[in-house]
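Working notes, beginning with the structure itself.
The complex appears here without one of its protein chains, the remainder shown in place.
Right, chain A next:
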Amino acid sequence: MSKRIEVRDLNVYYSKFLAVEGVTLEIEPRSVTAFIGPSGCGKSTFLRTLNRMHEVIPGARVEGEVLIDGNNLYDPAVDPVLVRRQVGMVFQRPNPFPTMSIKENVLAGVKLNNKRISKSDADELVERSLQGANLWNEVKDRLDRPGSGLSGGQQQRLCIARAIAVSPEVILMDEPCSALDPISTLAIEDLIEELKQQYTIVIVTHNMQQASRVSDKTAFFNIAGTGRPGKLIEYADTTTIFSNPSVQATEDYVSGRFG
């Protein structure tokens, strides 16, 4: 169920401001790809173009193509709502719906997609998704409690369970651990390792150790200066990026000699 992503010559705009320029890369199915780079270099912005969440911001638009298994996401005939059902997303800050219970949170996406679901199917899906997110054992006795009562790390795993409950092809993660403590971070990283058996995962991170721990390939983004567009500098196997990068800027960044 996981799919290959191809990005061709993508320019990303906020109104007239060119935020990311000329990105071309390919992401393999069932792999973890990390985007690293300094703040403001456009990696999150670029990530959000992969499920058309970018255009939620007024005035935001893109030029170029994003192909998922050969189908262009930005084809005029494509409904962004359907794109987002295929490409799930986990955000920087855990965002379970505050008025819903844990169970309702997991089922939120399925119910949105207008599927009628029997109670036994729903229960099974909740268990499967929460187990998939390594959260089942911690919450199985309080599925009807509010999701906002969990700890930050648990909430983030709940969000991952919510994302995988709709069986997406790809999961995008926008700095999923930046608001979490080290133990919760470890739990999420272990989870990413398991999820990659089934899903194509793209993760934005500020933490270079994390990128080197979890990802197969790494893309380094950089920006020439404020007001200039962010660019993809180097994209290669994670081991190459961290041990033997071909571009000087990459080496400076991963070795901490940046800026």
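Here, a contact is a pair of C-beta atoms (placed from the backbone, for glycine too) under 8 Å apart; a residue touches a chain by one contact, two chains touch by 3 or more; residues count from 1.
We take it that contacts and distances are computed from a predicted model.
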item: Undisplayed chain, where the name is taken from the UniProt record, one of "Pyruvate dehydrogenase E1 component subunit alpha", "Thiazole synthase", "ECF subfamily RNA polymerase sigma-24 subunit" or "Phosphate transport system permease protein"; value: "Phosphate transport system permease protein"
item: Residue of A:89, A:102, A:177 or A:241 touching the missing chain in the full complex; value: A:89
item: Contact with the hidden chain (one of A:99, A:131, A:209 or A:246); value: A:99
item: Chain A residues that touch the omitted chain in the full complex; value: 51, 53, 56, 58, 81-82, 84-85, 88-89, 91, 93, 95-100, 108-109, 112-113, 159, 162-163, 166
